[in-house]
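Take this structure, written in structure tokens, and hold onto it; I'll ask about it next.
Omission of a single protein chain aside, the complex is shown with its protein chains in their original locations.
Here is chain A:
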Amino acid sequence: MRWLLSRPWLWAYVAAIAVWGATLAFTGGRGGAEVMTAAFTFATFYVIVGLGQMFVVTLGPGNVDLSIPATITLAGAIATKVMDTQNSMILAGLLVAIACGVAVGCFNYALIILLRIPPIIATLSSSFLVQSTAIAYGRGIRIKPPSLLADFTTAQIHGVPVLAVSIIVLSALMAVVLNRTVYGRFVTAIGQNLRAARLAGVPVGGIRFATYVMCAAFAGLCGYLLSGFSGGASLSMGEEYLLTSIALVVIGGSSVAGGFSNVPGLWGAALFLFLVVTMLNTYGAGAGLRYMATGLIIIAVIVAASGKRAVR
């Protein structure tokens, strides 16, 4: 019990369950399972990019990847074009989408190193280029995803989305990577004290490089799956994922200053964010109130998190 209470991700889950309960109280208990199915379905896409963003944020202050939405859009557009509705090309499409992410990640890191600029500026300027490429390349493309991919991304077994289960497995894997591998410990060490890590012989450059590439690769994966899920790539498909990916890291209980991260919180935060929107929808609130609630929640969480640190 004490172990559970000391987990930083606990509150994201508590909040998610509370909001779910509040929704059910309004509907009189009907539709609870359906709401959960939908929550897991949409949370999956949030979590994929959240994983990458979390590793980047763990690297320490100033490390944020702003190119995620552009990468999602580009990877989605290129992958659907490569697959061209052919079921036999599904694997090729996946590889192309991830390769596209890797390329963006390499470019991001090259900018950081060669121009000696903060990652925010580097990923910002590269996102301009990537977004533009995606717009120019993807304009007019309206290709349906291969039927198998569409089926896979929307498949459910007894109301459990298959994709969500796969990404939970992936998350568990990334949790092991973060906590139990040398790479993960290095990432955390860099985030806690860059100087100390460097003096201790951590290959800082290589680790940061790998992290930015991985983050962009996850964005590519998200673009691929999202284009399968939503019936094709669109130019605005990545838009909401920039703010969401940062919000997940914060609400999930990871430190924005880096060095202290956890994977389970991403799921709690993703479910929470989706359930809040669902709750407000059930209560009949419009888009304006939904946006405001999301924003105020993010601010409230960060204020609360800072209070905890001050006490400690």
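Note that in this section a contact is a pair of C-beta atoms (placed from the backbone, for glycine too) under 8 Å apart; a residue touches a chain by one contact, two chains touch by 3 or more; residues count from 1.
What we mean here is this: contacts and distances are computed from a predicted model.
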Fill in: Undisplayed chain, where the name is taken from the UniProt record, one of "Helix-turn-helix transcriptional regulator", "Thiosulfate oxidation carrier protein SoxY", "Dimethyl sulfoxide reductase anchor subunit" or "Ribose transport system permease protein"
"Ribose transport system permease protein"
Fill in: Residue in contact with the excluded chain [from A:I78, A:L111 or A:A164]
A:L111
Worksheet item: Out of A:G28, A:G201 or A:G286, which is the one that touches the chain we can't see?
Response: A:G286
Worksheet item: Tell me, which residues in chain A touch the chain that this view leaves out?
Response: 61, 64, 66, 111, 114-118, 120-121, 124-129, 131-133, 135-136, 139, 243, 246-247, 250, 256-257, 286-299, 302-303, 306-307, 310
